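Complex shown without one protein chain; remaining protein chains in place.
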Amino acid sequence: MKVRLTVNGQDRSDDVEPRLLLVHYLRQHLGLRAANVGCDTTSCGACTVLLNGKSVKSCTVLTVQASGQEVTTAEGLAPEGDLHPVQRAFRAEHGLQCGFCTPGMVMAATGLLAENPHPTEEEVRAGLEGNFCRCTGYHNIVRAVLTAAGTMSTGATTSTESAQ
Amino acid sequence: MIPAPFEYAAAESAGHALELLAEYGDDAKLLAGGHSLLPMMKLRLAVPSVLIDIGGVNELAYIRTDGDDLVIGATTRHADVAGSERVRSGAPLLAYSAAQVGDPQIRHRGTIGGSLAHADPAADLPMALTALGGSVELMSPSGTRTVPAGDFFTGYFETSLEPGELLSAVRVPRQPGADWGYQKFVRRANDWAIVGAAAVAGRVALANMGPTPIRARAVEQALADGAGPAEAAELAADGTEPGEDIHADRAFRQHLSRVLTRRALEHQRG
Partner (left out) sequence: MSILGTRVLRTEDPGFLTRGGVYTDDVEDERLAGACHVFFVRSPVAHAVIRSVDVSAAREAPGVIAVFTGADLTGLPALPPPVPGMINDLMNQPLLARDVVRFVGEPVAMVVTQDPYQGEDAAELVDADYDLLPPVVDMSAATAADPIFPDAHTNVAASFGDADQFDPALFDGCETIVTRTIENQRVAPAPMETRAAAAAWGEDKDAGGRLTAWIPNQGAQGTRAVVASMLGIDPASVRIITPDVGGAFGAKFGADPEHGLVCWVARQLGRPARWAETRAENMVAMTHGRAQRQTITIGGRRDGTVLAYRLEILQDSGAYPKFGAILPSLTILMTPGPYSFPRAEAAAVSVLTNTTPVGAYRGAGRPEATAAVERAIDLFAAEIGMDPADVRRKNLLPAFTEPHTTAFGAVYDSGDYTTALDKALAAAGYQDLRDEQAKRRANGDVVQLGIGLASYVEITGSGSEAGRPQENATVEVHPDGSATILTGTSPHGQGHSTVWAMLASEELGIPVDKITVKWGDTDLIPQGGGTGGSRSLQQGGAAVQQASQELLEEARQRAAGELEANPADLVFDIGSSAFTVAGDPDASVPLARLAETERLVVRSVFSAPGATFPFGAHVAVVEVDTETGKAVLRRMVTVDDAGTLVNPLLAEGQRHGGIAQGAAQAFLEEVVYDADGNPLTTTFADYPFLSATEVPSFELADMATPTTYNPLGAKGIGEAGTIGATPAVQNAVVDAVSHLGVRHIDMPTSPQRVWRALREAAAPPAAGTAAPAAGTSESRDAQ
């Protein structure tokens, strides 16, 4: 099947098997390996990306379903060498340890803040219910999302920090 | 895990989807958001040879008022149902129910029609439709028929959808201002209900208390006869034969159904 989609602002077209999952298209065809596969059951959210700006689990989206649409992954959140405010907040609050859930968690958080820029702690926790983390106990992840909400709402969104 | 191989066809309209269904027959499955079907296919519990994608059919994604009813197109996403002012005011229980499905990512993809056609007795929307006295519209080349919730859910993951039919819309009576309650008992927020209870305007439906969402008719009758919530709720498990799993045996499910029904009748939400 022919697919055409925009990934991190770049137009892509490919010929893929209908059953190819979006997460495998991103990882194997495009070499975008931030999104991970952590389960088989649409449970863990490690594969979360934005589809037309909304968080989705790319293990449960066929690549053909994403044709004609816009995909954003953790790689495309900030310009090369920079960190998005959500990414920066995850670092500042030590919201990651082993890192496996992190790209999905960051994308879910980014999608959450787009829908609800000023969440309460309870809303953050509910908003991340589809993203599992085994390392952090979620404590610092929740802090990071609240911190990001603060910096993004005070107009600090344009400031970036070197990624290296 | 990945699905077994299949052929894929994108429908351009509801009519086109019906043509494709007729063409491919029993081996075909309709794909909307894919959040009920694709997980089954990844576990190879479903192995359709053709997927007919109606996710891009715009005419099936809408929320309208039609007289005393609210009509929601089948491919309307859970997040859109949950966030719709029209649904929140006309059928707040439905909006609330849609907001309980899965998690945010699932609500961004999953559709109301897909969830109802999947007919999981533990799911939110089948219980909500049953409580609301809603119906589904089933489209076929020979026309559209309207089937009440009680007749639509026929068994465990089974419905009265005929081969070649497409669930095109969901219809619920508008009841602005009606008191309602909703109870979904889970161990984790994103789980299916161990038991659920939904109550609105004297009607009570239960989730995961049998092979389909069921009406708690004894409770409804008691209410009609003037019983209070606590008294009526004691009848919630009458006649039920819920299944058993790692979370609950039959006795515990029946107990929960009574507690949750009372809380739903007291208009509690949780």
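Per-chain residue numbering starts at 1, and chain names A and B are given in the order in which the chains are listed.
Here is the rule we use: a contact is a pair of C-beta atoms (placed from the backbone, for glycine too) under 8 Å apart; a residue touches a chain by one contact, two chains touch by 3 or more.
Not measured: the values here are computed from a predicted model.
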Interface partners of the hidden chain - shown chains only, full complex considered: A, B
Of A:3, A:22 or A:46, the residue in touch with the unshown chain: A:46
Contacting the left-out chain in the complete assembly, out of A:6, A:69 or A:97: A:97
Chain not shown, touching residues in subunit A: 17, 19-20, 27, 31, 33-36, 38-41, 43-44, 46, 74-75, 77-78, 83, 87, 90-92, 94, 96-103, 106, 121, 124-126, 128-143, 163-164
Positions on subunit B where the hidden chain makes contact: 1-2, 4-5, 43-44, 185, 187-191, 194, 245-249, 252, 255-256, 259-260
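We take it that only the chains that are shown with their structure count from here on.
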Interchain centroid distance [CA atoms averaged], subunit A/subunit B, Å: 29
Residues of subunit B defined as touching subunit A within the complex: 1-8, 10, 31, 34-35, 38-39, 42-43, 51, 53, 55-56, 79, 102-106, 108-109, 188-190
In the complex with subunit B, residue positions of subunit A that touch it: 1, 17-19, 21, 24, 40-43, 45, 48, 51, 54-57, 59-62, 64-65, 68, 108, 111-112, 126-127, 129-131
